[in-house]
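A single protein chain has been omitted; all remaining protein chains appear in their positions.
After this line comes chain A, so read on.
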Amino acid sequence: MVRFAVIVFPGTNCDFETERAIRKAGAEAERVWYRANLKDFDGVVLPGGFSYADYLRAGAIAARQEIMEEVKEFAREGRPILGICNGFQVLTEADLLPGALRPNRIPRFLCKWVHLRVNDVETPFTFLYEPGEVIRMPIAHAEGNYYIDDPSKVRVVFQYSDEKGNVSEEANPNGSVLNIAAIANEGGNVLGTMPHPERASDRFLGSEDGLRLFKSMVEWARR
C-alpha cells in the first residue's frame, strides 16, 4: 500500500484531518515531525496551519528547514507533493512552486466556503474531476493572495468562481491574480492549494468534493 508523509512543523494544525482524508482515500498516512526523514514514503503532504506562527511571512521559515531538501528530492523524482494552505505557502517559499502568497487584498483572516472551477484535470491530483467542473471547498487564510508577474507561466488548477463556474472579480475572495486558488508545477507532481480539500472530505463536513483530490493522488501514486 502506498504511504504518504504528512509533515508537521511547529504550528501546523491540520495534520490529523489531512492524515484521515488520505486514509479515507485508500492509502497509508503518517504524521511526521519535521526533523524526521522521509525514506519509506511514496509522497508528501504539507498540511495547513501556521508553521512558525506565520512569523516573517507565512511559510517562510518552514521552507528553509532541512527536511525541505528531501521534499525537493521527491519533487525531482516526480513523486507527488501536495501543499494545502500553509503548505502551499511553504512550497512557494521553497521555490517548488512559482509565485508568492501575499496578505489578502482586504487584510483580514478569511474563513468561508468557496466555489472553485477545475481548470486542469491533467495532474495527478485532479484527474478524477471533470474539466470545468465546479466544486466546493473551504478557505481559511490571511495570506492567500496569489501573485506572479507572468501568470502564463503557471499551471492553474483551481480558480475561485461563482456556483456556475464564472471566474469573476466578485468571486475572488482575496485578490489573487486570475482568481488563482491552486497551481501545479510544470510536471504536475507538485500541487499547492489554498482551499482545504481535507475539510471537504466527508458529507458531514458539508462537501466531499475534496476527497477526489486525495483519491486521485493515491491512485496515481499506486501506478
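Quick notes
What we mean here is this: a residue touches a chain if its C-beta (ideal position, glycine included) is under 8 Å from a C-beta of that chain, and two chains touch if they have at least 3 such contacts; residues count from 1.
Following the convention adopted for this analysis, contacts and distances are computed from a predicted model.
One subunit of the complex is not drawn; among "Phosphoribosylformylglycinamidine synthase subunit PurS", "Xanthine dehydrogenase family protein molybdopterin-binding subunit", "NADH-ubiquinone oxidoreductase chain 49kDa" or "Membrane bound protein complex subunit mbxL", its UniProt record names it "Phosphoribosylformylglycinamidine synthase subunit PurS".
Residue-wise, the contact with the chain that is not shown comes from A:Asn104, picked out of A:Thr18, A:Ser51, A:Asn86 or A:Asn104. Only one of A:Glu17, A:Asp42 or A:Glu93 touches the absent chain when the whole complex is considered: A:Glu93. Interface residues of chain A with the unshown chain, by the touch rule above, are 56-57, 60-61, 64, 93, 99-100, 102-107, 147-149, 175.
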